[in-house]
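Partial view: only certain chains, each at its native spot in the assembly.
Labels run A and B following the written order; every chain starts at residue 1.
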Amino acid sequence: MKMVKVIGSVTSTIKDDSLKGVKLLFVQMVNIDLTERNDFYIAIDTVGLGEGELGLIATGSTAKRTDITKDRNIDAAIVAKVERIDLENINHIV
Amino acid sequence: MKMVKVIGSVTSTIKDDSLKGVKLLFVQMVNIDLTERNDFYIAIDTVGLGEGELGLIATGSTAKRTDITKDRNIDAAIVAKVERIDLENINHIV
């Protein structure tokens, strides 16, 4: 999985039927020191993240295996909220 | 999914049989501020996008799960039209 920060959302009414009823979040890849990378995904949220919060995204066929994303034609889903990061001698409380 | 802008189309008469009857759109990856990235895909359109419009593409095996792309040998499909982007305190009406 990759660590991402929620930075916004996308509105789409014209879309594949399988995408109805889920929120499309705009997420940005972040580094371990929480600085931002110039890489973005639009992902389905399965854990209820708010803007500015950190999560983990699964991409590829895995993204459509969760209870919420099953049978949806997506390739990126947020599968966990990041609450704390422990790096060797540094602890980040997110 | 990744956000893309439709920039053109590709004509191909010599192709895998499974690609017959669908339009091959040339799409360019875009950043959140809608500036263009130097990264391109040729994707099957499932939502009726016109040139210059923004959409979301799904890549990999997911691309061939929609009603329109089922059983087609493709690895990129436009699955949603982007109508509005909401970023923290900035709203983009596309």
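In this section, a residue touches a chain if its C-beta (ideal position, glycine included) is under 8 Å from a C-beta of that chain, and two chains touch if they have at least 3 such contacts.
Just so you know, these numbers come straight off a predicted model, no measurement behind them.
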item: Subunit number of the complete homomer, 2 shown here; value: 5
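To be clear about the criterion, only the chains that are shown with their structure count from here on.
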item: Centroid distance [mean C-alpha coordinates] between subunit B and subunit A, Å; value: 20
item: Complex interface listing, subunit A residues touching subunit B; value: 7-19, 24, 26, 28, 38, 40-43, 51-52, 60-61, 63-64, 73-76
item: Of subunit B, residues touching subunit A in the complex; value: 1-3, 31-32, 46-48, 56, 58-62, 65-67, 77, 79-88
